[in-house]
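Input: one structure, supplied below.
Every protein chain but one is kept in place in this view of the complex.
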Amino acid sequence: MSIPLLDIKALTVEFGTRRGVVDAVRQVSVTVAKGETVGIVGESGSGKSVTSYAVMRILDRAGRIAGGSIVFGGINVGKADERTMRDLRGREMSMIFQNPRAALNPIRSVGRQIEDVLIEHSLATRADAREKAIDVLKAVRINDPESRYHAYPFELSGGMCQRVVIAIALACRPQLLIADEPTTGLDVTTQKAVMDLIRELTAERNMSTLLITHDLGLAAAYCDRIVVMEKGRVVEEADTATLFADPQHPYTRRLLQATPRLDSKVADLLPEEDSRRRTPSARPPGEALLRIQDLVKVFPGKDKGDEYRAVDGLSFEVRCGESLGLVGESGCGKSTTSSMIMRLLDPTSGSIQFNGEDIGAVPGKRFAGHPARAGLQMVFQDPTDSLNPRWSARRSISDPLMRLGNVRGSALRAKVEALAEMVGLPEHLLDRFPHQLSGGQKARVGIARAIALEPKLLILDEPTAALDVSVQAVVLNLLVELRERLGMSYLFISHDLNVVRLLCERVLVMKAGRIVEQGPAEQLLDSPEHPYTRELLAAIPHPPAGMVPSPIRGEPQAMVR
Amino acid sequence: ARNDTLVVVTGTTINSLDIHRSGTNRPSYQVAVNCYDRLLTFGHKQLEDGSFSYDYDNLQPELAESWDVSEDGRTLTFKLRDNARFWDGKPVTAHDVKWSFDRAVTLGGFPTAQMAAGSLEEPEQFEAVDDKTFRIRLPHSSKLTLPDLTTPVAIVINSEVAKAHATDQDPWATEYLHRNPAGSGAFKVERWDSGQQLVYSRNDDWACGPVAKIQRVIIREIPSQSTRRALIERGDVHFSQNIPAKDARELEAAGKVKVVSTPIENCLHVLCTNLNFEPFQDKKVRQAIAYAVPYEAIFNNAAYGRGVSMWGGDSSKPESIAWPQPFPYSQDLEKARALMAESSHADGFSVPLSFDLGQADWAEPTALLIQEALGKIGIKVSLNKVPGANWRTVALVEKSLPLHLENFGGWLNTPDYYFYWAYVKGNLFNSSNYDNKEIAGLVDETLYMAQDDPKYAPNIRRMIEIAIDDVPRIPLYQPSLNVAMQQNTTGYEYWYHRQLDVRPLTLKQD
Amino acid sequence: MSLSSVKNFARHARYVMTENPVTALAALLFLLIVIAAVAGPALVPYDPMATDGGRALQPPSWDHWFGTDHLGRDVFSRVVVATRLDLMISLAAVAIAFVIGSAMGAVAGYFGGWADRITGRLLDTIMAFPLFVLAMGVVAAAGNTIENIVYATAIINLPFYARMARAEVNIRRHAGFVQAARLSGNGDWRILAQHIFPNTLPPMMVQISLNMGWAILNAAGLSFIGLGVRPPTPEWGIMVAEGANFIVSGEWWLAFFPGVALMLAVFTFNLLGDGLRDLVDPQRRT
């Protein structure tokens, strides 16, 4: 290998915070050669982003490069003056971020934003900026670039926005592209399109790429080499193939194992010695618990004729003790459906029968006092959003018990503690506020609250989407266990078919408010019939299959601090 | 040039150029003074401090060249000046006088009331004998009639101009004259920016007196009193009309500007007890209060020594008929307490003391001092500031304020005139609801009586004696009209109407 | 509230103070104001109402730290004694505005629809008056008693709370935790009162502190045009307003000291705002 384009040596980054100095990145060394795609993987907070910000030198005011060196194309980034850095940024190396919509200036047309970069780096004059910007838009395969030039970010879809972000990043034909979780928040099909585009463009121009992700599957699919980070350190670095075939570091193995794969079972996600491993036992499905018929939800638009049919004639049933998966891309109406079942939203038409009673007829406003209320509970997609920020975990879990269960005083205390224990939440965390809990912990509080009344039906609306894979592994196993113990039925909503398969016996595939395919999980995923299902499946990046190493050594990682 | 332009600041807004119009406020009277002529005026005299004042005892012709009073005093005949012309060049005729007087007695409100004070009540009384002869017939002779003709309401308006702008709804052209004066006076109104300024320019053809020395006078309205003070002190304006007593004292002490303080004739700042309010029906209570008031402190801290003290008089039997004159009370808390103890309210009572917000500069410290003093004799006083508009209603029309500070001053300088307004039941300034048959009779008898009538003096003395003994109104002091001017500004004269007469003013070239 | 949560709160309060020196300073000043308000009349050297013509308008000296006014009253005593009334005026005005305003706003924001439209127009109507003029009107119409000054101040501050509460409630009404609360069997009113409303407090705290300052300034303005607190009650606003007329004649202390007191109070309230927000914001707890 020749001289690397980017050479990070023993990089240490510190943040001055209220509680002293935090080492976010410690002694990290990474090299990227010309034309190479290097992936950095690791769980949330492991220092991936900070490393990349250090390379661009766009750290927060509080952050500072405390040691090591970053050399890019012969320039010492740590020591260069701001002018040099400005020339470097955008022109020699550039960066794209997660959440593309937020990454664009909301009130400036995308064309102008591209022009700004071109003009800043003297690659265009005011006169020809527009033409060149349109060229750039063409390069990222945006159709009808002339009219998109005038578009504002809010007028574009997420995938389009990401293309524009890529266009801005690549406008000046830099040598290095840093992509920090470029596809988080996009749905699987869009993710694939965006990643393919990045791969094509960088290959075309012989650029180097530093791909930052927590998705091992994604890294495996697109990187030549992978660097694994944990708690600010690099724990392992290897060729992609080598890494997956023979991971050295226990952390890498755990990560690998926790990533769901085509053939994994829910218990496989956790190390063998982990006491929380569970295997779902197949149970004979009982009679129908929930029966949905011709459910329709129409959202009124601003004008007549503008109305939007989010759910368009849905019929299905959930049987007692069954887990039913509901998959589909973003915006297909999954959450709307669950809200209607939960009676948070009134359906436009159709019936919802729960335990033989048409609860759809009871207005949502008055459902709070309905006897069926306790039997229907839900775990929300975003654990942070679903907890009252002013309430401690204990109070959040107590709420349904007090309101619907009429439990008070010491009985309440005991019950809450039992629930915490059941979901694996240490008792001392019960008095904390949501912001003092980690994502996994918040998810547990949400689950504890949902199961407090031992509901018959639990809807899980993407309960793990916001979580790291290892946390997801634990939560999934927990859900399996709770189902066994409490005999609940699940309606599990997700856009990740792999996850759904782990938990559910039966799967429904939704598209634009309708069901396009349904059937037993294994069968549906192994031999999908509908093209849409196939498309969904194909878009999921998988780590190379069958490479799972023999039992992981080393201590199981404590999920709970 | 700056030297023939005089700049005056006042704190109040001029709201009309027509004094007869209802709703015209006091500061607007100056337009009548400066832009119109009357039949008669007063001469002037020098006061002890060297300043000049009008002279109530010296009637002088203005538009009238001469006048003649019939034997029975009931027919007054005026001969008008030949050369007197209105601004448009039209000669001033007796018809104009008649029209103007008719207007004043017909329009109602203040002008009518003021005319009535001189027994001028109906148009039938006025007669234009010929172009230059004007006659007034009175129901009875009155010493007040001729002085009343010098007041700002008795102006002569250019009737032709006015009639040209009269309409059926508005036969007296109030809308027109409100904005467009039509007179023969020494100054014309050059412009009037409501709420900002009034600019006079000289009438070079004025016939009723020496043509003014000053070309233009700018009256600027500056509401903030301290800003006005800053302006005069910095020398940016020539004249500041009606300054607070405190400023007068301090500016005089500083010596940079001239300050003239003239005791306002026939005017008193008084503490009024309202006899409709039960405790004040007891004379002992009223006297107790009169002995409790801290006159000295009020005179020093509210009047800043400007004015004439009205307490500590020699005896309760007045020797002179001078009005106002000191009442024989002064602060004596022992006596006050004793009187209270004898009264029907030995245990004291609570009462609100009200004053006009617009008079706060003297009334508020006065009220505070009275509040404190009355507290010492068991009368609990709370203070009540009443905003201007409301003041007239509650204090004078409804007469419903139990205890309040009042500042009536009569334009016509005779004691009976003051008593008529302030001590006779039902009259406007008798806000005490004081009702005394004897005083009412005495006022009736003396109001029109000539001052040299032998019965006059004893009657007046009796009136004052009753007022002293009954004290429905407790005089605090006689206030001064204070003005400040630059050293180069001369010719200022005090007038009973308290408006600035700009006609005699001059600016020394410097 | 259990003992431990009280302790927790105290610890949190200490943390908020030490973290931001400005807040600590404001808290200290606030303490001073409270002390003056509670113990003021007992502490001052002179009777704040006692006049003495002999020593009117004396400049500050050893005997009279802040000088004397035109009636010879001790300005220092008056300034200190005024604290209680001023604090009361601002607290009462803000409390009324806060309670009514935020209740209105919260209901409008939560239920939307007609409730929202009617409150919205009502608030617009109030806001369309220049606020100070509205206060003047109310006091002029109802009479210048302390209660009316408080009501007037409350009325003009009300829209701020209502709008803020409306906006803050509105953004939360579809939040996950609200849906969760509904699943837990909470009715609308309980959700509004227990779940959503407390979350709107932190930004409201800033508004409260700003308004407390304004309330005093408002009273001062009313005094300036003669509609304020009645004499001889010592009140900063009226003292500044009256004293202002003495500035040009050189008796600066009359307006200066109450002015400084007023400024200090407004300042304290303003600066306290951020601290208060931090105090009620559990997100800031660690």
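Remarks
Per-chain numbering from 1; labels A, B and C assigned in written order.
Just so we're on the same page, a contact is a pair of C-beta atoms (placed from the backbone, for glycine too) under 8 Å apart; a residue touches a chain by one contact, two chains touch by 3 or more.
Please note the rule applied: contacts and distances are computed from a predicted model.
Going by its UniProt record, the hidden chain of the complex is named "Dipetide transport system permease" among "Fe-S-cluster-containing dehydrogenase component", "Ion-translocating oxidoreductase complex subunit A", "Multisubunit potassium/proton antiporter, PhaE subunit" or "Dipetide transport system permease".
Here is the thing to keep in mind: the chain we left out touches A, B, C in the whole complex.
Set against the missing chain, the residues B:24, B:366 or B:499 yield one that touches it, B:24.
Checked against the full complex, the one of C:136, C:178 or C:201 touching the unshown chain is C:136.
The missing chain lies against subunit C, touching residues 21-22, 120-122, 124-125, 127-134, 136-138, 140-143, 213, 217, 220-221, 224-226, 237, 240-241, 244, 247-248, 255, 259, 262-264, 266-267, 270-271. Take subunit B: the residues that touch the chain left off the picture are 5, 7, 9, 13, 15-16, 21-26, 28, 108-110, 112-114, 178, 193-197, 218, 220-224, 226-227, 230-231, 233-234, 236-237, 357, 387-394, 397, 428. Interface residues of subunit A facing the missing partner chain: 56, 58, 82, 85-91, 94-97, 99, 102-109, 116-117, 120-121, 152, 154-155, 165, 168-169, 171-172, 302.
In the analysis below, only the chains that are shown with their structure count from here on.
Counted by C-beta pairs in contact, the busier of A-C and B-C is A-C. Centre-to-centre separation of subunit A and subunit B, using mean CA positions: 88 Å. Between the CA-based centres of subunit B and subunit C the separation comes to 46 Å, rounded to the whole angstrom. Shared interface positions of subunit B, i.e. residues touching 2 or more other chains, are not present. Residues 19, 175-177, 179-188, 195, 198-199, 282-283, 285-286 of subunit C are the ones touching subunit A in the complex. Subunit B contributes residues 225-227, 229-230, 233, 246-247, 250, 294, 296-297, 300-301, 357, 360, 364-365, 367-369, 371-372, 382-385, 387 to its touches with subunit C in the complex.
Taken in their complex, subunit A has these residues touching subunit C: 18-19, 339, 342, 344, 365, 368-369, 373-374, 376-378, 380-382, 385-390, 396, 399-400, 403-404, 433, 435-436, 446, 449-450.
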